[in-house]
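Missing here: one protein chain of the complex. Every other protein chain is in place.
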Amino acid sequence: MFTNLPLFPVEGSVQAGQVDALYFFMLAVTAFFSLLIGVLVVFFAIKYRRRHDDEVGVAIHGSLALELLWTIIPFFIMMVMFGWGAKVFYNLYRPPAGAMEIYIVGKQWMWKAQHMDGVREINELHVPVGRPVKLTMGSEDVIHSFFIPAFRVKADVVPGRYNVLWFTASKAGTYHLFCSQYCGTKHSGMIGSVIAMDPNDFQAWLGGGNASDTPAAAGEKLFTDLACITCHRDDAQARAPQLKGLFGHTVQLQGGATAVVDEAYIRESILNPQAKVVSGFQPIMPTFQGLVTEEQILQLIAYVRSLGQVAPPATTGGAAPAAPQTPGKD
Amino acid sequence: MSDGHAHAEHFPGRTHMPPVHVEGVPGAPHAHHPKLQHHFDNMPQQAEASTLGMWVFLVTEIMFFGGLFMAYLIYRQANPEGFAEASHHLNVFWGALNTIVLIVSSLTMALGVRAAQTSAPPKTQVFWIVVTMMFGATFLGIKAIEYADKFRLNHVPGPNFHWEGQHAAAAQMFYSLYFCMTGLHAIHMIIGLGIMTVIATMAWKRQFDADYYTPVEVAGLYWHFVDIVWIFLFPLLYLIGGHFVE
Amino acid sequence: MAVAHHVAPKSMYYMVFGALIVGTLLTVGAAKVDMGPLNNVVMLAIACTKASLVILFFMHVRWSSRLTWVVAMAGFFWLLILFGVGLTDYLTRGWVPGTLR
Partner (left out) sequence: METLNYLNNGHGAASWLLTRDHKRIALLYLVSITAFFAIGGLFAFMIRLELLTPAGDVMTADTYNKMFTMHGVVMVFFFLIPSIPAVLGNFLIPIMIGAKDLAFPRVNLLSWYIYILGGAFTLVAALSGGVDTGWTFYTPYSTAAANSHVITAAMGVFITGFSSILTGLNFIVTVHRMRAPGLTWFRLPLFVWSMYATSLIFILGTPVIAITVLLVAAERGLHMGIFDPALGGDPILFQHLFWFYSHPAVYIMILPAMGVISEIVQAFTRKNIFGYSFVAFSSLAIAIIGFLVWGHHLFVSGQSVYAGLMFSLLSFMVAIPSAVKVFNWTATIYKGSVQLDSSMLYAFGFIGLFTIGGLTGLFLAAVGLDVHIHDTYFVIAHFHYIMVGGAIMGYMGGLHYWWPKMSGRMYSEGWAKLAAGLIFVGFNLTFFPQFILGYLGMPRRYHAYPPEFQVFNVASTLGATVLAVGYALPLVYFIHSIFYGEKAPADPWGAKGLEWEIPSPPPTENFVVTPIVTHGTHQYAPSKEVGIV
């Protein structure tokens, strides 16, 4: 698929068309103004070239009308560019509800992907064509950046937090995956492929893949192994909040604040449990900083999610495990 | 400032001068003050340039500390409880006492500048500057006591950091900021003491009078600025919410 | 001509000094009263007042040229730009549904 001299990247996603449309619009406008300036400068330089040594130019001090003209016209053109760019950006960074979810972990110097039904990949990412895919991304060490040129999407992967990226592949094919934030020695080796497949092929690939435990199942196992279950339990002896049906809810914290239970909150609660303690509980949970990897944290999150959430993603096959529906009210 | 300065609002700095000024021609009234540097026209121009220069430098100092205050702002709004908990382990008494010590030193500094302004005898000028330095040193002494305390309690960020309370991570962040901010402030105090030593020596050599006291004035600006930084550091570090709980 | 600078009476310096000490004691006192979020406001208001007193009187800005005023104000104004524009990020994180803090 790589031709020898590409001049323009393949449009492999729905987003690519939106970005390219803006690109061509800006290219046209800026080419016009570059040519305008270039032609005027060259034309004036020739027309008004100095013809004898003591010639001087005509004293012109300026023109308010012209100044206003070339302030206001660029201003409006730029407002169009801004508005258009803002619209594209807003779409690029607002994942639709019900997108197929994949967890990504970046570490020096590889990309790890976990599909919700257990398939894991390294430096490859298989996605179906025609379905929104949402990546929740964390980093083990330094800042990386997940970049698929053919999809025109990119987001930094920052240690200590999750960033989200989404796209809908529109054309089957194999595309470059680059790390675009400098991350050390083998930064240029932190590359891979994104393989967009027809939905049927994708299902076949999932089925024939090296599926292990789903993240939720792996998370459940961890939940027991790390003895989380001793405190987070369903009965009256629970010394910690019950996790069933918690995801997506707003919880009341000590000190009066509230927090929405999302990926970021669960992550913080595992690594820095004292930061936001749910009211009515003692701050007794130990930190798991250094005891769990980023992947394991994501598995624990998948497990908590699988215990039920407010608005379960309307996904099937390859998405989050079917979750028991809980009423979406606090 | 006097009439001379009022003009400076409408004309550039050099309009104090008669319009045509030929080098070395008598008639430029202050051209021969021994402290006038060759590239200035007269004493007021030189004095104004120096104070303006110090003010511009203080703006850079504001931005220099500003980066730290920004970090403080971001992390405190992210961990209000952790910061409060960490702050409770600072000794409010020492902090308040040091604030008062610095305010006293600012007063004596201001009186020192005034002594030079009014051509007071060198003894008086030196007296005020030395008193200022003594209070500055007192401040650093108290700071040293506090630092020693933190080292003893292992509240210094790094591998040996130990925290007994609930918010260990936030507390370590707080103390990272505490040591950076107060440490940088202390370095400014030490530099201030160095400057004051020079100023005191110059005052002792009878270099300052009502006609020429720019160095004292400029050094005073610096000293007061360092005081202002502490005026903000004290409540922000020592008095974070909830001292009524105890 | 060089004695252009305003010489303030000693009594003024002592009055400003008194105000600064009172301010310090007030801050310590206010920290012991539970006013909720107002505690921070009161503390910062007192600190700003104290700083203004030092700048206006001890640092002679009260009698200085307009340029000095502008320079002094510019420093604090730029600090507010750093804080204000920087906070637009921190205070709006997670506002768009689906994005995380």
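A few points about this structure:
Just so it is clear, A, B and C label the chains in written order, and each chain counts residues from 1 on its own.
As a convention for this text, contacts are C-beta pairs under 8 Å (C-beta built on N, C-alpha and C of every residue); 3 or more make two chains touch, one makes a residue touch a chain.
Predicted model, so just to flag it, every value in this text is computed and none were measured.
Put simply, the hidden chain is in touch with A, B, C once you look at the whole complex.
Touching the missing chain, out of B:Pro80, B:Gly95, B:Pro157 or B:Gly192, is residue B:Pro157.
Touch with the chain that is not drawn comes from one residue among B:Leu68, B:Leu140, B:Leu193 or B:Ala210, which is B:Leu68.
The chain not displayed touches chain C at residues 67, 74, 78, 81-82, 85-86, 88-90, 92-96, 99.
Counting the whole complex, the residues of chain A in touch with the unshown chain are 2-9, 18-19, 22-23, 26, 30, 33-34, 37-38, 40-41, 44-45, 48-51, 53-63, 65-67, 70-71, 74-75, 78-79, 81-82, 84-94, 108, 141-143, 145, 147, 149-150, 152-156, 158-161, 163, 176, 178-189, 271-272, 275, 289. Contacts to the hidden chain, counted on chain B, fall at residues 11-15, 17, 19-23, 37-39, 41, 45, 48-49, 52-53, 56-57, 59-68, 70-71, 74-75, 78-79, 82, 157-159, 169-170, 172-173, 176-177, 179-180, 184.
Note that in this section only the chains that are shown with their structure count from here on.
Between B-C and A-C, more contacting C-beta pairs join the chains of B-C.
In whole angstrom, the spacing between the mean C-alpha positions of chain A and chain B is 46. Of all residues in chain A, none touches 2 or more other chains. On the chain C side of its complex with chain B, the touching residues are 1-8, 10, 13-14, 16-17, 20-21, 24-25, 27-28, 31-34, 39-40, 43-44, 46-47, 50-51, 54-55, 57-60, 63-68, 71-72, 74-76, 78-79, 82-83, 86-87, 90. By the touch rule above, chain B contacts chain A in their complex via residues 79-82, 166-170. On the chain C side of its complex with chain A, the touching residues are 94, 96-101.
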